[in-house]
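Written below as structure tokens is the structure these notes are about.
For this depiction, one protein chain was excluded, whereas all remaining protein chains were kept in their positions.
Up next is chain A:
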Amino acid sequence: MTVSGGETALFWVLAPLMTLAALGLIFVRRAVHAAICVMFVMVGMAILYVAQEASFLGVVQVVVYTGAVMMLFLFVLMLVGIDAADSLTETIRGQRWLGVLLGLGLAAVLLGVISAATFPPAVGLAEANAVTNPVALARVLLADYVLAMEVVGVLLVTAALAGLVLTHRRRISPKVTQRDLARERVAALPQGRTLTPLPAPGVYAQNNAMDTPALGPDGAPLEHSVPRVLRIRGQARSATAVLAAEESLVARELADAGLLTADADADDDGARADGARDAHQGEER
């Protein structure tokens, strides 16, 4: 069996990239970036599986590893806090150099074994895959490894249960329901709490009006309709000032459109002055 030129090219393109991404796992500071690196390695691995006549495993690799396992990793990263960067203080002295040394040693030993061993001439899977790869796999899996598959099924169920049990949190305090909240509100009525939500601040045409109070049914401004932060900062405005400014603006626009009668022209100058003052106020704000 000979390896095609296309596969050779694929290997020499993918292998260095995958090795780089794997090294990123060691050198990258943030856990999320490490997760991205691992995802790249896993997708590259899936491509290599397909190239190596293991199309079923290639698909399973994408679905199980990049689809499920790495997503689970990302979920836990979000849960644990995405900014959690590694501390660089060593608790065991010389651990870093020892780790580098052991990693390099392991690589040297494994590569040495592979280069020293003599492998039989490659057979290739063309014959075994004659009935398509999934069927060939299924025949081995469901004939020779039936017991192992059943045991693995039990293992998966156990793992799912373990995940549920381990992350289960027992409730310490009784659950607060909608009913309890409503009862609490009614009980707080004598202390001056209102049942309804607070009135929204007034909205007038001229300004965005978070800072102007709404008017009550009696026409009096409701101070507590302005957000508390604005009130404390002293940025709340009175409703009458806004209303006066608006009236003057309407009068000016009518005058500009030539809709005012002659006797109203006398007021025109005043309205213009109001408008100018209003514009000035706007700039100040």
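Assume a contact is a pair of C-beta atoms (placed from the backbone, for glycine too) under 8 Å apart; a residue touches a chain by one contact, two chains touch by 3 or more; residues count from 1.
As a convention for this text, contacts and distances are computed from a predicted model.
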Exercise. From the list "Allophanate hydrolase", "Spore germination protein", "GntR family transcriptional regulator" or "NADH-quinone oxidoreductase subunit K", give the UniProt name belonging to the chain omitted from this structure.
Key: "NADH-quinone oxidoreductase subunit K"
Self-check item: Absent-chain contact - pick from A:L102, A:A200, A:A220 or A:V250
Solution: A:L102
Quiz item: Considering the whole complex, which of A:V13, A:V64, A:A220 or A:V250 touches the chain not shown?
Solution: A:V64
Practice problem: Spell out, residue by residue, where the missing chain touches chain A. | Solution: 3, 7-8, 11-12, 15, 18-19, 22-23, 25-26, 31, 34-35, 38, 41-42, 45, 48-49, 52-54, 56-57, 60-61, 64-65, 68-69, 72-73, 76-77, 79-81, 84-87, 91, 95-96, 98-100, 102-104, 106-107, 110-111, 114-115, 119-120, 122-125, 127-129, 133, 136-137, 140-141, 144-145, 148, 152, 155-156, 158-160, 162-163, 166-167, 169
